[in-house]
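This view holds just a subset of the chains, kept in their places.
Naming follows writing order (A, B and C), and every chain is counted from residue 1.
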């Protein structure tokens, strides 16, 4: 019998988890079909409506109901960020495995608390860094691991979207200081999760945070000072000895879901852009002279687990489908098998890096990642 | 209560249908969750195994079992092509709606029989031409309908893959005459389905069919003459007055899932390639002089129903997800609402076009599409 | 002492020849600097003005003056197409080498007359098919010759621009029957020249010619029937056994200088587009499995004679610079060395192919190339 699943939150990420839980057995065929037992959301009514659509057996307006249900083995947390810590800690303490959406928490202290709870619980606790599940990212990892680009010596990471690019957009909570640093928490964690699986860890940073717009109009007709930073950039050095630059911008007109990687090694290079997530570009000095160039490798069955979705190359996975892969990895972890996931432990490291960047930007100096 | 669903076939396309039936309510939220009642496959054992993985209530080794189950409202046919006609006709006669994979049938006579059965039954009968469900194709249709590229006057359609490109690959049934014309049935129907929703119908054709390899090695160490054509090309004129070229090649090294469209009009042009299925390129003379150029529009929530999958632009749908959209359209058709589908009627027209191309290639002359 | 040069015509192509003659010694460094002796154009005044700008020693309003000048060894013909035959024949009869712009002539009879004159003269007579001089085209040729894509079995050639795309553009001579078939003579000769150096010769064709606009407005406020065809497409088979399609369109919005080649072989493929003339894309099955893909090779010094222009890779040659390479090849031919050129002989073959296409379009049947 498949694992019993509880889901907290039925917004977009909740839907994404529901799709993953629903499709994981169909796609992979090698796991017991999870049982969608209970959906929790802010109100009973919302939970009932969404639970019915998502195919959950029951629904509740109180997420704590899930903790006491012994049939529930694992809890997906897709609630607003400020609740992540409380929910994750409670779920772990209740003996549930936890699959928590990123960002991990809204404070470093919370992230630490979550990590400790995970450690104590002996349960699996992972974060929803689904970009790492892209078969093209796994391919990049394999290319690097096989030494095909030699020793990595320079890395550039960019993540850009344009949802804050419109200066005429009225001030809302995203520009409030209480929502965080800005682009740094919204975005930086994603390329950092990729860096974590592709290369290693950042040792020190020198960062800058900038505001494209100092103020924004209010809905009431006034203006209000923007309190955080839509743009951030950081020079960095990794523990493995590479230099690099991390750039994030949530007001970059024309960028929609860009996560662009440039990874340079002593014998080749890798390029990737999430906006073309089914492609990876490889340059290798192993190619014949005069015929070298970046080649575009299209996602194909040979790039596991693409094959579980589609038996033909070049047909393309979608963003949501990465979540089904993540779900399969979570199940592997629960089974005690090796799994390709970002644990709370590693997630905490990512959070520390982000906070070091913010500290560096404020102090205007290089800051080590604690 | 949601519709009762039966599925015949649990290979790749069967899995694709199962995923669609499983996720359609979760994704769209505006339909009752379909009930996956029965899966049929060639053997009881296979059916049981897959039925369990896919989440069907029961499974059977005899597809005819589905016909007599009054709880089943709609039957998905994802069995080998040679069974499509028999199954579809039987299902329609049993009062079921039918969702049949392409190609429609292995003979024109069968396709006609299926169309007549659909007409007689009063049931919904559609074909699995999922490429038309891509929000980017819908966008292309809207762009044309709004007159943004003026009157379409020239069209180039290419579909290319490389699964028959390896000359060393031993002869197998795909190269047998009994499997069909070759690239013409394998591929041509897809761009023709796109042409059908984007522009109109082909009136006459002048085609060629070619063999990249005259013979292939056999597994026994001999050679065998290839009996059909991996490459085909056709000049055409449409009823709407455009000229065009259709090109298909299943031995085109490097092409994996290419369906490339070039649509030229009196005020602009549209380019599309299924290998980058979340992009569409538009050139319009409405852009300022000196600043005109093809612009790459990334799939976004504004391109319905992308929004039901992902609320953020540029994150990308996958090939499989098109099937969920197709499923939602089928449900709309069953509800009596306007639906964006290829009916058996229109599918028959596509089949006739393919047969006219083959006839033209053999006669080496222009042939009208009957 | 360098060759004595006469140039007829000082419009764009005349300027292009002048630049080539002026720069060939500077670029290559291995030829004597040609002496720019005389420029002829329609009027004395025009010739004087342009001759001064171009650096010619003298200028004349009568092109026949060049024939009688014993110091002139070679004559560049960049006059309007209808004069090519008369000028080339006269120049050859006067013992001059001839470098004549394409298209060769406005009738097949004229092209034949020119070819005979060349044969009789014993002089070098080449046509200005400069696209073949692109180092990337030479690279494509080398790739094919080295067997890197195996046996070529399918070819698609497209040439598209949009200078006739504006339906509101008043009728002018380009739409008159007397100016030729339309896109067929304007464009088809270019991809055919590339086919000639990359693969071989077309044996038979089945073509179509189409009009995007049946009429055009006149400057006087009326309308006039368009007399030739802005679009043409042709299926073909080559003497070497490949199938293919040639497509040309001079009313293709958004296309500016597109000459797109797709060359498929038994072990790989080559893509090229003149709009990105410093790139070539190669797919080869020699690449490791799971890492195959089209790779973009950037023009580099190793791709001769790029090195004579720039010692660093990826910096890019321009369209005009191809003419300097053509000039160097012409000088090689005159010296009796092997040269990469389209002779009048080969040019005549290209003309015959174009005429066979037009004949096929009119007869609506396959036509062999005579």
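Definition applied: contacts are C-beta pairs under 8 Å (C-beta built on N, C-alpha and C of every residue); 3 or more make two chains touch, one makes a residue touch a chain.
Predicted model, so just to flag it, every value in this text is computed and none were measured.
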| What number of copies does the complete complex in this structure file have, with 3 given? | 4
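Note that in this section only the chains that are shown with their structure count from here on.
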| Can you list every chain in contact with both chain A and chain B? | C
| Chain with minimal offset from the mean of all protein Cα atoms | B
| message | Rounded to a whole Å, what is the gap between the Cα centroids of chain A and chain B? | response | 34
| Centre to centre, by mean C-alpha position, how many angstrom separate chain B and chain C? | 41
| remark: Whole-angstrom distance, CA centroid of chain A to CA centroid of chain C, is 53
| message | Can you list every residue of chain A that touches 2 or more other chains, as numbers and ranges? | response | 298, 300
| request: Would you pull the chain A residues touching chain C in the complex into a rising list? | output: 139, 143, 148, 282, 287, 289-298, 300, 302-303
| task | Would you pull the chain C residues touching chain B in the complex into a rising list? | result | 149-150, 153-154, 156, 158, 165-167, 206-208, 210, 212-213, 231, 233-235, 237, 243-245, 247, 249, 251-255, 262, 264-269, 283, 285, 292-294, 364-366
| query | Within the complex, which stretch of chain A touches chain B? | reply | 12, 15, 18-19, 22-23, 25-27, 29, 33, 50, 52-55, 161, 163, 255-258, 274-278, 298, 300, 309-321
